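One protein chain is absent from this view; the other protein chains keep their places.
So that you can tell them apart, the chains are marked A and B in the order they are listed, and the count of residues begins at 1 in each.
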Amino acid sequence: MIFTVVLVAGLGCAVALALYGMRQNIMLFHTPSEVAAGEVPGNRLFRIGGLVVAGSVIKADDGLTTDFGLTDLNQSITVRYTGLLPDLFREGQGIVAQGVLNEGGVFVAQEVLAKHDENYMPPEVAASLKEYRDSLPKSMAEYGRKAP
Amino acid sequence: MQEFFYMDGKALYVWGSYGVTLVALLAGLALARLRKKRILREIKESLEQ
Partner (left out) sequence: MWKFLHRLSSLKYFYEWSGKWVPWLLGLTAVLMLVGLYWGLLVAPADYQQGESYRIIYVHVPSAWMSMFVYVVMAGAGFVAIVWRTKLSEIVVSECAIIGATFTALALVTGMLWGKPTWGTYWQWDARMTSELILLFLYFGIIAVHSVIEEPRTAARVASILAIIGVINIPIIHYSVTWWSSLHQPNMQLISKTPSVHPSMLYPLLVMATAFQFYFVSLLLIRMRNAILYRERITNWVKNSLARD
């Protein structure tokens, strides 16, 4: 019995310590703020996550390359990606991109994945919710966004 | 009806998920039934000896 308790406690501590030590690696992506602060070493493949800035999506003439702004509502960064974007990619949507930062400060992505949130509703409800928010004065609409 | 099976073009993923789930759940029950038959047979044989 005592042996069991000691074993459980010991392994628990070991796992907790290991997880604490690995904190940085368990994080799937870095934020644009971390990149702006220079916390992400350059010339290395890493993932960046954030929201696609509204009105920032620019398709190049080749029809395949897309430039868009990525923000964590604090800092933004330009992401360039050549290839087919996932269906859920749209303005305001959360995405995770993997790639490298070039000298110009543009994040050149090799892969772009779409995130989605924990909200599920029919299109009609989403539309009426948006209508309701748009009808509110701006300050209230902002408040409403925080508590959907 | 056709739209229902089409699932926005994601049919393979949606029906694949439902398929593996149902197969796994039914297989769980079927395997347990087979095991019971096997055990009963074993006991009966030992009784007859």
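Please note the rule applied: a residue touches a chain if its C-beta (ideal position, glycine included) is under 8 Å from a C-beta of that chain, and two chains touch if they have at least 3 such contacts.
Quick caveat: nothing in here was measured; it's all calculated off a predicted structure.
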Omitted chain's touching partners, listed by label: A, B
Residues belonging to chain A that touch the chain removed from view: 1, 4, 7-8, 11-12, 15-16, 19, 23, 26-29, 31, 49, 85-88, 96, 111-127, 147-148
Absent-chain interface as seen on chain B, which is shown: 4, 7-8, 10, 13-14, 16-18, 20-21, 24-25, 28-29, 32-33, 35-36, 39-40, 42-44, 46-47
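Keep this in mind: only the chains that are shown with their structure count from here on.
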For chain A paired with chain B, centre-to-centre distance based on mean C-alpha positions, whole Å: 39
